[in-house]
Each structure stands twice: as structure tokens, then as C-alpha cells.
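Provided herewith is a single structure, encoded as C-alpha cells, for subsequent inquiry.
Shown here: the complex without one of its protein chains, the others still in place.
Our next item is chain A:
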Amino acid sequence: MSTLNTAVAQEMDKSDEAELPAGESRPAETVIEEGATVGAPYADDPKFKLRDVEVFYGEDRAIKNISLDIARNEVIAFIGPSGCGKSTFLRCLNRMNDSIDICRVKGSLQLDDQDLYDPKRDVVELRARVGMVFQKPNPFPKSIYDNVAYGPRIHGLANRKSDLDDIVESSLRKAGLWEEVKDRLDATATGMSGGQQQRLCIARAIAVSPEVVLMDEPCSALDPIATAKVEELIAELSESYTIVIVTHSMQQAARVSHRTAYFHLGHLVEVNDTNKVFTSPEHELTESYITGRFG
């Protein structure tokens, strides 16, 4: 277990360090009041209702008292400088942090008015409802077909081979990959290009028909063309799914999301309609971030 944890932690560290340009320092401490989020963090009849969320890595308090609603069928983007806790917060939403021993989550997190961290809650069922796409494309070293069919198989969603075939086809179609791979479904997935792999991972995530798809910097390892394809895909998916996307690209946030949440050092500084955040941010930290003064 320990290696997995440190590996994950290291991966996070690495991406954090890499994206802070050399010679640039974080701005002088602006005092942020805990839990005082500017803008419109709440929504009516939310999909996720998150209140006073705190996350600890051992003694380290990574998320400080965040309250946020995520509405149904919206695309919400989490932005913020590296190490601000947006990935950690995202991973709370399907309890991916569970596998990290030293990680503790406090506060109230509800999906459709049911507590996420209820000890009686089945995390397998939760993850079938809240799918996830990771930063690096991580297809299984199996065939393309088996990658997509894996989720439906373990959840028993298809009784017959033809049903499974249908699910695989429709998922690949939704992910915009069907035309490219329909003739080589038996080929191994790891032989595809990075962009194709990431779209395969999205197809794999939506094959179990989740209600929410979490995306943790899904385009950071992709070239602009593949990125454009994935963004198009997000726009299409937003019709039927709730999507939470963490991104370092503000243009991407502006292009794909309805609402944008700005994180800073574990605080949720500002949440507003994407247009508003990028044209007239209310908080000075948000403004300096989106105008590129740091980050």
C-alpha cells in the first residue's frame, strides 16, 4: 500500500512543481478568510451538496473549510495554482482518496442528499455512479473492447454478448472514437496514440452510465488537436452528465465550463459563472491568477 500512496503523492508533487515557472514566486500572502467564498457557490437542487469540507494528509490540512454545490448537468471547472487542492477536492467526490492511508476527510459531502462518507455507503456503487478520468491516459493493457467492456462486466450491466457489444459501441461513439477503432477492437489499447487513449478512458468511464464524470486535468498530456477533440466531447457529454473538470488551462475552463471555481492554497476563493469569472472576477486573487500574474 505504502508505495501506491507515495507514488500518488509524488505524482501530485511533480505536476505541482513543474507548473510553477522558474523565478516566479507566489504573491505576498493575501489573507483569505476561511470558508468565505466569493460569488455564487450554492445552487438549487444540487447534485453534490458539499459543506465545510476539510481534507487532511496526516497533519497537513490540504482543504480548508470548503462549501460548494454542484448543479445537475452542469460542467464546473476547478482552476487554481498548483498545490491549491483542486485535485484533492475532486478525488473526494468519488472517494478515490480512500486508498491513501494518511488521508482524512471531514465535513458533509452529499450526492443526491445521501452522505458520501457514510461508513455504510458502498464505495463500489458510488464509483459506478461517479466515474473518473485521470490526468494521464491509463488504459488497461488489454484490448480496446475489453477496456470499455470491463466496467459493464464487473457491474453486471449486460447479460448477453450482444448487449455488451451495444454498450461498447455506443460508449466509443459518444467518445468520438468508434470510427477510428471499429475495425481493430481486439487490438491492444496501449498501442493507440495518447489522445486516443484518453478518449478510450472517457469511453470506459461512461460505459457504466455514471451520473457524474470527474476529470482530473484530462488534456494535460495531449496535443492541441487531441485536446480540441476531448473538449468537443465534454460539450456533448454535458447534455447527459454532470461533469467536474480540473484544469490548468484557463482557456479550456473558459471554453468548456458553465461555472468556474477558483482554488487557492486549500481555500475556495471564488465560484461564479464562467463568463463572469473571466471577465469581471470579484476577488483580487482570482483576478491576479487569470490575468497571469502568477500560477
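FYI, a residue touches a chain if its C-beta (ideal position, glycine included) is under 8 Å from a C-beta of that chain, and two chains touch if they have at least 3 such contacts; residues count from 1.
Quick note on the criterion: contacts and distances are computed from a predicted model.
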>> There's a gap in the complex where one chain should be. From "Dihydroorotase", "Thiol:disulfide interchange protein", "Na(+)/H(+) antiporter subunit A" or "Phosphate transport system permease protein PstA", what does UniProt name that chain?
In response: "Phosphate transport system permease protein PstA"
>> Touch as defined at the start, partner being the missing chain; which of A:96, A:111, A:144 or A:212 qualifies?
In response: A:96
>> Touch as defined at the start, partner being the missing chain; which of A:42, A:56, A:150 or A:178 qualifies?
In response: A:150
> Among A:138, A:170, A:249 or A:288, which one is in touch with the chain left out?
Replying inline: A:138
> For chain A, which residues lie in contact with the unshown chain of the complex?
Replying inline: 1-4, 7-8, 11, 94, 96, 99, 101, 124-128, 131-134, 136, 138-141, 150-151, 154-155, 190, 201, 204-205, 208
